Structure formats: C-alpha cells, structure tokens
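With one protein chain removed, the remaining protein chains of the complex are shown where they sit.
And then subunit A:
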C-alpha cells in the first residue's frame, strides 16, 4: 500500500497521509549526532522524510541542548506504520539515526534527562 509522506510548511512538519503528524521544535533523545552519549536534540527544521519498511524517519537540523552543537542529521525515526496507521514514537524514546542502525529504544538511557 502506498503511503503519502512529505515535509511541509518550510520544514515545520512531517505529513503522513495528508495529516501533520510530527512537528519541528520538539525535543528528541538522539544518539550519534554529537559527542554526547545521547543528545537532547531540539529539532529546528525537518528537511526530508524517508521510509524503510514500516519505519518512517525524518532528516532534520537542530541543536543538542547539552553540548550546544548544531547538526544536520541522517534520517531519524519518528514513527512507524502499523496496520496502515501511523504510530508516532513516544517522546521519551531514544532515536538512533539511520547509518548506525534502524531503530529506537523505548526508555531514555540513564542520565539523559538531568541538568548535567
């Protein structure tokens, strides 16, 4: 089944089946985008969207608020298709960009939510 995927409004959204489902300006936990074990990553814009099997991922640019590094990311998983419907990743999930492996962990690794 073909699923309509795109970015919209100058990178504000990932649209899935003509519905704005994942927005910029959120905080994600992401591995491998800076020297932090897990980046606390503010998504400033979404530049592209891609799919691998059932996993939908967004290429983004943004800033890790732990170390301050600004980066453009490989596709980062944002959700997946289950029975044709989109299920977004939970806010606390740790996202692993493609290039490392496809996937995410459900819980933050220790020490990722403190003010260290």
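Going forward, contacts are C-beta pairs under 8 Å (C-beta built on N, C-alpha and C of every residue); 3 or more make two chains touch, one makes a residue touch a chain; residues count from 1.
We take it that contacts and distances are computed from a predicted model.
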Should one name the undisplayed chain from "Alpha-ketoacid dehydrogenase subunit beta", "FAD dependent oxidoreductase", "Galactarate dehydratase, putative (GarD)" or "Ferredoxin--nitrite reductase" using UniProt, the answer is "Ferredoxin--nitrite reductase"
Candidate in contact with the missing chain, chosen from A:9, A:35 or A:87
A:9
Subunit A, residues in touch with the chain not shown (by the definition above):
4, 6, 8-13, 15, 17-20, 23-27, 40, 42, 44-45, 47, 61, 63, 65, 68, 70, 113-115
